[in-house]
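Complex shown without one protein chain; remaining protein chains in place.
Now for subunit A:
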Amino acid sequence: MTTHPSLTQIDRYATGDPGLDEASVWAIEVHLEDCADCRARLAGSTTAESRAVIDLVATVLDREIAATPVPARRSRSWSLARHRWFVGTLLPWLAMTVTVLGCAALLGALWVGLPSVVLLIAPLAPLPGVAVAWHRRADPAWELVAATPAAGLTMLLRRTAAVLAFVIPALAVVGAGTGASLALLLLPCLAFTAATLLLGTLVGVRRAAYGLITAWTLAVIAPSLAAARMPVVLSADSARTWALVTAVLTVVALLRVDGFRRLSHRD
């Protein structure tokens, strides 16, 4: 902080004394901005003329404040929050996911001897939702959103979270009905979501989701339905491995998803 100007200097500043050179005026002004005591002293040295100017400014300001329209009421924040996390075009996909899970549960209940279909398809449940969450056809304002800094990463993670927030309770409810292990339902589901994001940085989210769905169907679902027994990868003691895989994939995916900030013509 600069040294306090003397009372004489403040008096001369207040009266607009032409004898006070420009450099001193600057120094005083800079000091006044920071020093409440000197501002108080300046208030004591004001002339009638400057007080009149200040009064005039106050009246005009009051009049203008009274004339301006009232501030806009707070916008309905739920509507904004919904669009930050969710797009309406996801709804049919989520409805489909729930329907398929319900059918699988029904099938398991009616068809004794078949391995739990719910458990088999649980890993794939969030993938259709994740695939359309950040896709040009899923969001009407895609082209506007794509040119903003929040595009890609932020939107993808938020909408993936929204899909998971919907799919996980649905899985838990359906799984509770069929008596399947909750860990074996949810851990592969999270692992597949993380894997989709990770693969998505390389080939695009939609292709990654479709590829994983196809691979899992061919490698696990079809053989175990044909053989009518539970696959090894979903046996009760594999939960720990799934937990480890989920953790590793999530960490790697979070490190890699920065790639979505870059330009991509794949999405």
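The definition used in the following text is that a contact is a pair of C-beta atoms (placed from the backbone, for glycine too) under 8 Å apart; a residue touches a chain by one contact, two chains touch by 3 or more; residues count from 1.
The rule is simple: contacts and distances are computed from a predicted model.
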item	value
Chain excluded from display, named as in UniProt, from "3-oxoadipate CoA-transferase beta subunit", "Cell shape-determining protein MreC", "Putative aliphatic sulfonates transport permease protein SsuC" or "ABC transporter ATP-binding protein"	"ABC transporter ATP-binding protein"
Touch criterion as defined above, residue of A:151, A:168 or A:233 at the omitted chain	A:151
Of A:140, A:169 or A:223, the one touching the omitted chain in the full complex	A:140
Hidden partner interface residues of subunit A, rising order	72, 75-76, 79-80, 83-84, 139-151, 261-265
